[in-house]
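Read through the structure below, which is laid out as structure tokens, and then see the notes.
Missing here is one protein chain; the remaining ones are kept as they sit in the complex.
The chains carry the letters A, B and C, assigned in the order they are written, with residues numbered from 1 in each.
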Amino acid sequence: MFRAEMLKLTTTRATKAAVAVGVAGLIATQVTLVTVLPALASGAIGPGREALGDDLPAFDLTTGAAQLAAVSPLGSSTGAGSIGIAVLAVLILGVLAGTTDYRFGGIVPTALAQPRRGRILTAKVLATALAGLVVGVTYAAVSLGTLLVSLLLARTELAASPLELAGVLGGGALAVALFALLGLAIGILARSQLAGVLVMLGILLFELIAQAIIQLVTGTLPAWAQLMPLSLGQAAVSSGATGGIPPVTAVAALAALVAVVVAAAGVALRSRDI
Amino acid sequence: MFRAEMLKLTTTRATKAAVAVGVAGLIATQVTLVTVLPALASGAIGPGREALGDDLPAFDLTTGAAQLAAVSPLGSSTGAGSIGIAVLAVLILGVLAGTTDYRFGGIVPTALAQPRRGRILTAKVLATALAGLVVGVTYAAVSLGTLLVSLLLARTELAASPLELAGVLGGGALAVALFALLGLAIGILARSQLAGVLVMLGILLFELIAQAIIQLVTGTLPAWAQLMPLSLGQAAVSSGATGGIPPVTAVAALAALVAVVVAAAGVALRSRDI
Amino acid sequence: MRLWPGHSRPSREDRMRTVLADGAVAKGSQHAGSMTKSTTPALAIRELSKSFSGYRAVENVSFDVLNGRVVGLLGPNGAGKTTTTRMILGLAAPDSGEALIHGRSYRDLERPARMVGAVLDAAGLHPGRTGREHLRIAAAQIAAPPARIDAVLDEVGLAPAANRRVAGYSLGMRQRLSLAAALLGEPSILVLDEPANGLDPAGMHWLRELIRSFADAGGSVLLSSHVLSEVALVADDIVVIAQGRVAAAGELQSTVAAHGGDLESFYLDLTATSAGVR
Partner (left out) sequence: MRLWPGHSRPSREDRMRTVLADGAVAKGSQHAGSMTKSTTPALAIRELSKSFSGYRAVENVSFDVLNGRVVGLLGPNGAGKTTTTRMILGLAAPDSGEALIHGRSYRDLERPARMVGAVLDAAGLHPGRTGREHLRIAAAQIAAPPARIDAVLDEVGLAPAANRRVAGYSLGMRQRLSLAAALLGEPSILVLDEPANGLDPAGMHWLRELIRSFADAGGSVLLSSHVLSEVALVADDIVVIAQGRVAAAGELQSTVAAHGGDLESFYLDLTATSAGVR
């Protein structure tokens, strides 16, 4: 059953396209923010800092903390409250994994081959988690690669410890896999691609708007307001040194959140006629 | 043909849902930002300014310029670079208008009833423009309503001139209608709902990222970099006093941009077999 | 290919012969339908060809459908029937040749739905709309009077289900709704692609009667179908397409006479030799 679900993921163009868009988006963001801008600023390429003016707010990649911040496998953010292409792509990958069977009726042969619906869900969760992990590791490799190229260009030492780097990259890969599962569960609940994508966007926008309002009203962002998917994902790739939710806690909280939604999808799958 | 396209729009739940989401999202944003926060700040409701602290960055609605800024029919922004629910909803409305016929094969009876494809496009453009205008006027009414309630609560005079107000609201309504047409053309080109929504999101994200990068590199945002849909939409609801592209020019530029995409959709519709 | 002379007494068995596969036009039109006064063929298909990325889907196909006749269009899956039908209706552009409806191509018809009603495989039914909403849209598209909606709903027997959403319709009910839409414009020609798909036996019986009475009133029907037993019961003429070309065409009874009048044995013999695409 698991192998069948893996085949379903690898034999559709839409999933491949989602991964390709995510990787391409991540490369574009990371190359620009982590490699090109610091290189411009340092004068390694381009006319040099003076010609560009003082407004160029490039990463200063000399400290270990800055290097850890720049290596984000979820894509370095260009501003608070934005949703990165890389994260969107893996969420959409998950929604597609959850809805394709419904769109073209593939759920019928699946349920015929395995009448125990719980096992169908297990196979889908495992296949999507594996696919998400592969995407997450790819994202981590891309971010690490752009950082190393940037450091080479700027002739800067790698100041972050390998252990810390591994922690950020690993946390990111896990977060990406969990995002894929979140998309999967939303997709199974929604059953239609469009509804799944819209519900997912709605959840993300809700998080952005809710946090903006909470911040406006309270003047700060309390910990409970950060127990939402995007914030937990960002916390999972933080170095943990800057306060906020520690990475391990963030991954665990994200996993718990995803588990709840997956459980809801399981209840729906079991109780609905196909 | 036009009446048939209007019926298509009014007899599907998805379009109604998109409009409902857009209006609800706009009401939520506007009520929060334009009514509740200023009322909290002024002490009209809640514990009063002192208890809330100085960080509450509420609109100061005493000046005409501030009132014009707050009345945005596209939704007051909670931060630069964000995409409002109201704008997303009307773009999705357009994509749905362009793709529903393809999703369920309704394009076949349509082409049988009217073999001249150009007339099909004309009917779709007119129907979607009208629907978009209705949504735009609704958005305008919502924003005006929230502003007036806020002014009443704060016992503040309406400082903006009715002519200026009408200009902002009218520009917003036109921009909303043009966004619907943009979605329609993207939908006709993409033919599938999911592809249409993704292409649209890709265009919006491209605008946000491209402008962020241009701003980072050049330190400013040149006029040519603002010739993209979201920026033109924002410029269309600006009062024109703050520099940037004047509202009338913005509406015209947005219309030209949309016309190009609609023309591409027309070419595709005419040359493709159905 | 043979050419039959026209007859003056149109009866089920020896009505004026219709079908020509060699591009010649039968002009012996003593038969004038009550719906149309034209003496040109209702449908004249002339050396129609179309390729898809090198694969010749339809090659030099010619045949006529005359007034008052039911023509069965037969052929294996992938033989080119659907592509031919789509070219007749202006949905696909031919590489060469033309399909004329009373002398004009579909795209040049002023009010095509008043002349041709079509039921195609991809029925174009949005599951979220009711049957009546679909017909309201169809009526608006062809500027048919709203009163026609109830008339066709009654005609196809869908009136009791008209206000239910199509999502709950069976395949047979969807076929009836498509047929209702095709009848809205009171056309004189019907083009039906597998209209019996999903119809239950009572529905097939009803459809047979509807096609027969439509033709008896002077209308013309091009009926594409795989159910040979149904075609044998209702068609006046047949055209068999295999591998994109016309393999046989003519009046039904005389064409299958050599096979003891059995359409299936005639058809299987004919298409077996041309090694039909599966």
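Assume a contact is a pair of C-beta atoms (placed from the backbone, for glycine too) under 8 Å apart; a residue touches a chain by one contact, two chains touch by 3 or more.
The shown structure was predicted, so the numbers you read here are calculated from the model rather than taken from an experiment.
In the whole complex the chain that is left out makes contact with A, C.
The chain that is not drawn here is touched, among residues C:Ala167, C:Ala202, C:Ala217 or C:Ala257, by C:Ala202. The residue from C:Lys50, C:Arg69, C:Arg86 or C:Arg176 that touches the chain not shown here is C:Arg176. Seen from subunit C, the chain kept out of the figure touches residues 74-79, 82, 121, 157-158, 160-161, 170-173, 176, 194, 197-205, 226-229, 264, 267-268, 271-272, 276, 278. Looking at subunit A, the residues touching the absent chain are 1, 3-4, 7-8, 11-14, 100-101, 103-116, 273-274.
One rule holds in what follows: only the chains that are shown with their structure count from here on.
Hopping across touching chains, the smallest step count from subunit A to subunit B is 1. With every chain reduced to the mean of its CA atoms, the largest distance from subunit A is reached by C. Taking the mean of each chain's C-alpha atoms as its centre, the chain lying closest to the overall protein C-alpha centroid is B. Subunit B has its Cα centroid 28 Å from the Cα centroid of subunit A. Inter-chain spacing, taken between the CA centroids of subunit B and subunit C, is 47 Å. Centres computed as Cα averages put subunit A at a distance of 54 Å from subunit C. Multi-chain contact residues of subunit A (touching two or more other chains): none found. Counting partner chains per residue, subunit C shows two or more touched chains at no residue at all.
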